[in-house]
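The complex is shown incomplete by one protein chain, all other protein chains being positioned as in the whole.
Labels run A and B following the written order; every chain starts at residue 1.
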Amino acid sequence: MIGLGQALIFGILIGGVYALMATGLTLTFGVMKIVNMAQGAFLIVSTYLCYALWQHFGLDPILAAFLVMLPMAGLGLVVYKLVIERLERIDPGLTIVATFALALIAEALLALVWGPNQKTTTPPYFNQAIHIGGLVVPRAQLYACLLAIAITVALRQTIKRTWLGHAITAASENPEGARLVGIEPARVGAWIFAIATGSTAFGGAALSFLYQFTPDTQDVWLGVTLSVVILGGLGSVAGAFAAGVLLGVAESLTTAYVSVRWATAVPTLLILVVLTIRPQGLFTRLTRQDAAT
Amino acid sequence: MTTLLRRAWIPVALAALIVFPLVSGDIYYQNMLIVTFMLAIGASGWNIMGGYAGYLSLGNSIFIGLGAYTTGILAAKDHVSPFLGCFAGGLVAAAAAALLSLVTRRTRGMYFVIVTFAALQLFGVAATTASGLTGGSQGLALPLPTWSLSYQDWPFYYPMLGLLVVTVAVAAWVRRSKLGLGLFAIRDDEDKAAGLGLRTAVYKMIAFVLGGTFVGIAGGIYAYYVTFLNTAAVFDIVTSVLIVLAVLLGGRGTVWGPVLGAFIVAPISNLTSTSLGGADAGAIRLLLFGGLLGGVALFLPRGVLPVLSRLLPARPPLPVRRGQVPTPVASRVDSGAVLVVRGLRKSFGGLRAVDGVDLDIARHEITGLIGPNGSGKTTLFNLIDGTIPSRDGTITLAGRSLDRAGRPARAHAGLARTYQLPRLFGSLTVVENLVVPARRFAFGRLWTGRVTPAERDRAISVLDNLGLAPYADSSPADLSYGQRKLVELAQVLWLDPVLVMLDEPAAGISPALSARLADLVRSLHQRGVGILLVEHDLAFIADLCQRVCVLAHGSVIAHGSVADVSTDVAVVDAYLGDSVIPAVRS
Partner (left out) sequence: MTKRVLCCAVAVLATVLAGCAATTSSSGSGSGPLTIGMSLPLTGPNADVAKAGYQGYKLWAAQVNAAGGLLGRQVKLDVLDDGFDPNQTGTDYTRLISQDKVNLLLGTFSSLLNAPASAIAARQQMLYVEPSGGAASLFTRGFTNLFFAQPGTTASLPNLFVQWFAALPAGQRPTTAAYVTQDDPSASPAIAVFKAKLQALGVKTVYDQTYDPSTSNFDSIAAAVAHTRPQVIIQGAVGDDGPQFVRSLEKLNYSPKMLFQTNSPADATYPTAVGARNTEGVFTMEAWSPKASYPGNADFVASYTKTYGTPPSEDAANSYTAGQVLAAAIKAVGRIDQKALADWLHTHTVNTIVGPLKWDATGDPLGTGLLTQWQNGTLQVVAPKQAATSATIVNPKPGWSAS
């Protein structure tokens, strides 16, 4: 048995990583209510791009993420315009199918370009840790967690303080009303989708030095990120961060005190429990709009 | 000739499938067809819940897995023939389906998708962990078939084909029954369906169980066919996705669409994996599959079958027979209060939408409910009919407490309502829309036809009264806004309610329709039905209502005759104050 303190540190750090992976999905799933099955694929595409920059130019993956962000945002824009916008009008169920198809296509293209072998980046901090007293704080996880906090704060500020943020809030809470004041929900949607996809660059960078990856790694992360957003409640960036940490801690404590075998089932169990008992998520309040529809 | 084609293709295709293994003797094609039958059974089963009721599940592999493991464990440990064991598998799958529908009864839309996805993963973990029973990660080996190789795979082929026929027959039967009518209503508007007295949770459970049972049996036969079970491969998300793909491709909600979809998807999946060579073959296969999936979603969103059936001649329209106008139900001459509401409260966050409302609706009066926007009128309706649960306050309808009753139970008690914007079931015809409401739940009635001849005659006469008989077999989308409001009112009449709540019945409709509507309300009133109506059109209110209640900020601030209330200072304040300072509402 490891100490509770150590288990909590691991849990919080890995929770930060989960939150980082889920940042994009909080916006698409949370605000736009789009189930984007390609989130894992976007993440792993970012990972490969960061890996390529690290391998060819020796660029630190975290710095590389800032470069990768732009093409990813562009990709998000294209996907939104060509696929999402069109299908959301017909049947949101089809969006699930189409984004799942996108994930398959992305996996195939990655396999064609980089092959099926395991890859990883090893910046100097990848296997180092800071030892404080008897406690261990792995540097890689710490950086990923700080990145998660930074992005959460940045997204929150964007939503709270900028015109785009207000437009996003308006469009998600009341599309008809938003249209009346000149905000076209579809255009706002494109922006959200671009930002969401762009932000996967950071999750991707963290993934590149935390884990080994192959093109089909996307499956694993899709499940984790979905649970983070569902637990967090829709549209709440801070809620998603809290949910990530909750998930990480639950997993870490399960590993330490219950059974290693059940640790990977924790996200699944939490989803089931939360959705059957509190369908609106842990960190949101029921609003009048939710009730009326 | 075309009608002959239309009728003949099913027996022809079936006969060809029966004859085929005897003629060909190629077990590869038998294998491909067995896999296709399996997918078609899965797709048809899924379609009952996913297509008819609109609940997209990613958890159908659970039923395959439970059927397969039950059969496998019985065969490997207790030497039960898999051909018997598969029925036990079907039962286990049915039980799991019932349990799952119970757990997910409040989960809808994308959450349902995710819950079923999570449930699938959980079943996988549980099956791996229960290694004493399932062999865990080591897998479970079934005995090999013992019949002579000269029988090829017939003992798998024919049971699977038979099961497919049964599954499709059941799916077709459900679609034509009252159960199917209810499921389609649930797909279009579940809350409304519940408000019309459908016990939606029961409908969904039956749909789920029917879908799961056959898939479970098929899973059992399939287990024997593959002879080796592994939790990761059996409780597999990919199988679930293939099932969904087959249904979407073929045509959701149709009887033959899922089968057609399976006959496209399974061979393609098979051929791409067996025809491509080279180390990159896998990636190319994923690319093809992803492309197909995406292409279907983008370019054939309604599936192949609906597109195909447009090419075939349409069925002749049903004759419109007009029956006798039904004599009104014996009017209840009773002057007591039909609805009594005491201390009803509801808050959203910090906002008190309804704040201690007391209300008495008498049978002999038409009561109007007025108040500024945001004063809580619709929330009050939602609380009374059970759309929003409330903990504070009591509601009594005709002497029966409704506090613990769900929405369908309230409808059964005789409560009916209309909505601000009419909510009709878009995938049902006008007549079908009319006959959805039910004052009681009867299990046996679920299996009768969607619209019995008697119901049809009665419905046509009701529509005739409203001047809508020519639209009997049209889609609600072909009606004008006002006509839809009339049909919604007709649904309410069909329920034979004791209390009707009308939410802005006259808003946005022509004066002629408005007059017809007012007549209807009056005739209801004469039959002794209590009426509570929300309306902004004060002339309409003054014309109809004997009594008016005024709501502001969630409380009743005045009630009495129209004349009394319109001079009340508080009422004038509420209206003026609110329009001057709209910010109060946020």
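As a convention for this text, contacts are C-beta pairs under 8 Å (C-beta built on N, C-alpha and C of every residue); 3 or more make two chains touch, one makes a residue touch a chain.
These numbers come from a predicted model, not from an experiment.
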{"item": "Touching residue (missing chain; options B:L149, B:A454 or B:A477)", "value": "B:L149"}
{"item": "Candidate in contact with the missing chain, chosen from B:T128, B:T254 or B:S375", "value": "B:T128"}
{"item": "Given B:V19, B:L421 or B:A570, the one touching the chain that is not displayed", "value": "B:V19"}
{"item": "Absent chain, residues of chain A that touch it", "value": "1-3, 6-7, 10-11, 13-14, 111, 115-120, 122, 124, 126-129, 131, 136, 138-141, 211-212, 214, 216, 220, 251-252, 255-256, 259-261, 263-265"}
{"item": "Contacts of chain B with the absent chain, listed as residue ranges", "value": "4, 8, 11-13, 15-16, 19-20, 23-24, 26-29, 31-32, 35, 125, 128, 135-139, 141, 144-145, 149, 226-228, 230, 232-233, 236, 238, 270, 273-274, 276-277, 279, 281-283, 285-286"}
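One rule holds for everything that comes next: only the chains that are shown with their structure count from here on.
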{"item": "Cα-centroid distance, chain A relative to chain B, in whole angstrom", "value": "32"}
{"item": "Of chain B, residues touching chain A in the complex", "value": "56, 103-104, 106-111, 113-115, 117-119, 121-122, 125, 129, 241, 244-245, 248, 280, 282-287, 289-294, 296-298, 301, 348-349, 351, 353, 378-379, 382, 387-388"}
{"item": "List of chain A residues in touch with chain B within their complex", "value": "33, 35, 83, 86-87, 90-98, 100-105, 107-109, 111-112, 116, 223, 226-227, 230, 261-262, 264-265, 268-269, 271-272, 275-276, 279, 285-288, 291-292"}
